[in-house]
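One chain of protein is taken out of this complex; the other chains stay put.
Each chain carries a letter (A, B and C) given by its place in the written order, and its residues are counted from 1.
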Amino acid sequence: MELFLYTALFSPLVGSLFAALFGASPKTKIAGIIPSALLGLSFISSSILLVSILSGNGAVHVEMMTWMSAGNLYIPFGFVVDQVSVTMMMVVTLVSTVVHVYAIGYMDHDKGFNRFFSYLSAFVFSMMILVMSDNFAGLFIGWEGVGLCSWLLIGFWYHKESATWAANEAFIMNRIADLGMLIGIFLVYWNTGTLQYEQAFAAMPSLENDVLTWMGVFLFIGAMGKSAQFPLHTWLADAMEGPTPVSALIHAATMVTAGVYLVVRAHPLYHLIPNIGIFIASLGAFVALFAASMALVNRDMKRVIAYSTLSQLGYMFVAAGLGAYWVALFHLMAHAFFKALLFLGAGNVMHAMHDELDPFKMGGLNKAMKGTFIMMTIASVALAGIYPLAGFFSKDLILEVAFVENHYIIYTVLLFTAGLTAFYSFRLVALIFHGEERYKLFGIHPHEAYKFMLIAMSPLLFLAVIAGSFKMTYFEMVTQVLPASEYHVHSSLTFWIMTIGTQLFVAAAILFAYKKYTRRDIKVPDGTSKMENSFAYKLLINQYYIPFAYQEYVVKPYREVSSLFWTHVDQKIVDATVDGIAHTFYKIGEETRDMQSGNLSIMLKWMVAGTVALLSLAVVFGLSVKYATEIKLFLSGLGV
Amino acid sequence: MVEHILSILIFFPALAAVLGFVVHKDSVRSYGVAVATIEFMLSMWLWLVFDPTLSGMQFVEQIALVPTFGINYIVGVDGISLFIVILAAFFTMLGIASLGETKNIKNMIITLLFLQMTMVGVFLALDAIVFYVFWELSLVPMLYLIGAWGGPLRIYASVKFFLYTFTGSLVMLVGMLFMAYLYHRTTGNWSFSILEWYRLQLPFEYQIWLFLAFFVGFAIKVPMFPFHTWLPYAHGQAPTIGSVILAAILLKMGTYAFIRFSLPLFPDASVYFMYPIAVLAIIMIIYTAMVAYAQKDIKQVVAYSSVSHMGVIVLGTFALNVEGITGSIFLMIAHGVVSGALFLLVGVIYDRRHTKLMSEFGGLASVMPRYATIFGIMMMASVGLPLTINFVGEFMSLLGFYKQSHILTLLAGVAIIVGAIYMLTAYKKMFFGVVTKDENRNLPDVNKTELLALIPLAIVTVWLGVYPKVLLEPISTSVKPLVEFMHEKAITAEAKARISTMAVKVDNTKIPTGEAH
Amino acid sequence: MFEAIAFYLFAFLTIVMFYITVTTSQALYALTALAAGMIFISAFFFILGADFLGAVQIVVYSGAVMALYAFGMMFFDTTREVKEKQGNKYIVVGLSALSAILVVAIFAAPMVSENITAIYPVVDGIGNTQAVGMVLFTKYLVPFEVAAIMLLVAMIAGIVLAGKKMDRSLTTMEEDEIKTLREKNIKVHS
Partner (left out) sequence: MMQIGLNHYLVLSTILFSIGLIGVMRRKNLLMLFFATEILLNSVNISFAAISHYYGDLTGQMFAFFVIAIAASEVAVGLGLLIVWHKKHNNIDLDFMSTMRG
């Protein structure tokens, strides 16, 4: 099994290095095909590992080599494939294989084709380290590694100012959270003496509650950054500047779910501190609603999907926070499939529309792009949670969890958000694929994407449809390591009312969206309508003014304080003091230079003055030595 | 020969420098490379014969210089100094090998070789006077390098560098003399041997004053806030090779001296001053990072980033536990490699455009992709990405200090944020965007000579980031007894508690939210 | 009693003489007063029993040194009044007085040590000259010889310095030569 483990882990790295070899040379197909093939290999290895685990073999645990060791600190490169990590591995390798193949077509005309695959495979490698590592330090390697790759890929089109800005924003925001994570790791180390999951979690129950709380808080801060939870969420929408396959892989399916993975992985810790769990769940519910509300009005196709991702991450955190770790993980998996599918479909549309992102400039594309239309519709249905697609099983489960755990406020919020989700998803579908063909105004002739791209997407389509049926197998598997709590609504009547009610509510939202946005005379927002001038709309379209506030109250002051520090503090105070001291000596020299007038008799006078000074010193010191005891007595009398 | 390897390491470059005067001008470059390579090979040989399982000094040589006052020429190497010596040899070699067209190249190479002697001497000296002599001697070649090959403000910069550091050193010298006097008063013998000083258990008040005297000398060299202002000038005006050596090796003298002198000689004072120094270090980290963000000159950015990282090293040193000190020593190496490489990279672009202003660039990623890649790797290392060399040191330093104070470590950890901010911004300004200036359109990418220096550095950066064990093991072997020794030697109860080699805190009481006293 | 009278007498005389030396504006007076003061000082030596020193004092100072000064003064215009533009008299007097007081204070309050022991004690029964000779030519032989060489060097130096251009004299010069020399001197002076 170790062989498969290493194959699964390192083949993306090999692929990345291989593509990097062609980094500076012009586009070669091989630089895309080989990494994709290697990822396929990685996927196969992961599948073998999954089968092995499903068939009852225990977790595979290897220790490759020592990384750091000093004093009592010992951190190895250790990898573990257990029920949790194998799930993540499957998701990561599957989605990334699909995305790689898809990207061969998508990036076809791009100059940086080779570079792109190098980065993308490097990302998969980092992600694999993240999920497979058996200790917090290894997790952190992957954590930062995916951050780096995310930076590289968001800023892939580095000539675009907005792209590089978004890349830096993403990296720095993640860094803020990483600090929290680092502190969390330090706390774990100094309290349990190790960073290995197993030993650390084993030692935790004996620790004090305060310590555990702080640990949980700091680790969760790390998770908040990667999973773009409020208030560190702004980078995710801006990250849509990257190529669409990147958005699909990194900013929907894998990297952003790392935070959820962390919480799930650290479930023994969070299990001990239910209060933090409640906090996580509340924040998750808040983000779910908050992000969905922003998605309602946005006019950027990719941003809408990004907000929907954010919203779904909120769902996952609700589940994780309420202790339903397996549910969180399950939703993570299902979400990865349909969200990646949605993004890839959006990529097809973008290609067809020459990188146009505004759905109001599209419409009626279902004729030109049938395949994409079907895929995106199914993905949206899955996202909305309509039976029997994947979203129904995972998302409704979260609602049930909230209900069963008696968190009715969270439940209500989530339910409402489910409606919003259905609305904005189908708003998008309706605007893009139905209604008038508004794109003709811009003289665009849309065309369907390459066939192999659609074929590459089909596994995702398949999974988005049937993922729900794995629920029980999956449950049996992961609950070997995760707490096995099933959530059943007590009375079956309530259950049916809830389920059907939810379904109806969601269906109503979908119909409403269709009705509103498939009209022939749909009004393109131009800032004149009453709704657009309402406060709520402005608030939402400006993302609650949070990016503006960050820019105005964080970035700007930081820049100003920095230059103030430089020009005023560093130069005018610190350095000026140093120069001032030097200057004083210089001035003293200048002034006393007159003493050396060259006039012998004046110099003789100075000489005598010097003699007098020295003699008086001699007298003073002599006297003080002679009368030392008396002086001490006198001084002590004065109270010195 | 192997028993005299340290003396050979010290004096071989100096001898070669003297002989360099008779070498013909055209062949002096290859002569310099040859000498530096031999020196580097010697240092690698030293690593080979060095026994990593021993914690004490190895290859000790002792020759009496002034027996009346106990001044001896004593040199020795342990895990703490070994790698800095290798780093010094490595960088001198790379520096000479990558020298571009320079006026008066013969003098420069001779100066560099002489500088190498002083650097190696500082790290190997085990006698305070010998240490002091090398310490001061190192100023002279650097003064010459900045003053003779520097930019327009070179005279001001070099004089400032010299006088500032020299002033600090004099205070340190007073401390050393007083230390020797105390030793004489206690034992009746004169001695300047550091190892013999170690055995002296000083009263607390003496420790405080001596610590401060030494601190002034070391802190200016590091340079710690607020003694740092000479550094941006020195870096800004120095030629590339000068900046590289200054950042990679010379600054390490200060932090190395903290570990060699301050900690074992004055354990109680070290604990007493731990918080003030940590606060200074944190100011250093955050403040200089912000100043770096405000810079317009890429070299100044790297210079200030250097100061910022030195803050983490100081913090790790004053963690006073094995993890922290090992981390800080490793970070010295890491910072040497990374900031040296960054200065070399800045030199590359300066050679082409004769400007260091970031506004003059933009979009270089498409013009010079290889350059952008190497710069990117080094930048990410500087930012402290895992699996690069810097991360290991930074992680361990902060981890170590976390044991002493939670809140201060949290503040110091801001380093990873502010570091990313200035570095990414600078990178974005230089490499991203479209090419706006016509001069930049046809810049040649890095050439072979430059790659010769940069590729090994990139390899080291990643290699030691993935497999730091080769360094960490000998370092921690030497650090562990040092910490134990400090624990034994400490006289106050607080110091005994603070300096400990135990992994897990004994009392898992409250995790304080405020100050961690 | 006799000693005290002699001491006070000579002390008074010495002070007066030296005071004249430093205050008079006539160089000749100053020289004369100095010579007198030197002789009075030798009186102290005799009182103190340092006969040989007294003799040397008279011989060297009043004989050799004064003669040298007298010769030296021949080069200058001694009749001319010495110009003494004083800046601030109080500073001069004040500083001198202060230093005097300090020195007295140092002696009056013996701070260094009071137990000075004689290394070369005066041996009873031998005359001062004899004793001096014995010490001088045994313990202080090397310094004595060095002093001798120094005197020799000083003598040669004095001759060389003062004797430059001694071969030239106004009597042997031509008229115009003297004229140019005068003009040169005047130019230099002004």
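Just so it is clear, a residue touches a chain if its C-beta (ideal position, glycine included) is under 8 Å from a C-beta of that chain, and two chains touch if they have at least 3 such contacts.
No experiment lies behind these values; they were computed from the predicted model shown.
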Partner chains on view for the chain not depicted: A, C
Contact set of chain C toward the excluded chain (per top definition): 1, 3-4, 7, 11, 14-15, 18-19, 21-22, 27, 30-31, 34, 37-38, 41, 44-45, 48-50, 52-53, 56-57, 60-61, 64-65, 68-69, 71-73, 75-76, 82-86, 89, 91-93, 95-97, 99-100, 103-104, 107-108, 116, 118-122, 131-132, 135-136, 140, 143, 147, 150-151, 153-155, 157-162, 164-165, 185, 188-189
Chain A residues touching the omitted chain (full complex): 593, 595-601, 603-605, 608
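The definition used in the following text is that only the chains that are shown with their structure count from here on.
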By count of C-beta pairs in contact, the leading pair of chains: A-B
Geometric centre distance via CA averages, chain C-chain B, whole Å: 65
Chain centre separation in whole Å, for chain C relative to chain A (CA means): 96
Between chain B and chain A, distance of the C-alpha-averaged centres to the nearest whole Å: 35
Shared-contact residues (touching 2 or more other chains) in chain C: none
Residue ranges of chain A in contact with chain C within the complex: 605, 608-609, 611-612, 615-616, 618-619, 622-623, 625-626
Contact set on chain C toward chain A in their complex: 91-92, 95-96, 98-99, 102-103, 105-106, 109, 111-112
Complex interface listing, chain A residues touching chain B: 23-24, 65-73, 137, 140-141, 143-145, 148, 151, 155, 158-159, 161, 164-165, 168, 171-172, 175-176, 178-179, 182-183, 185-187, 189-193, 207-208, 210-211, 214, 558-559, 561-563, 565-567, 569-570, 574-575, 577-578, 582
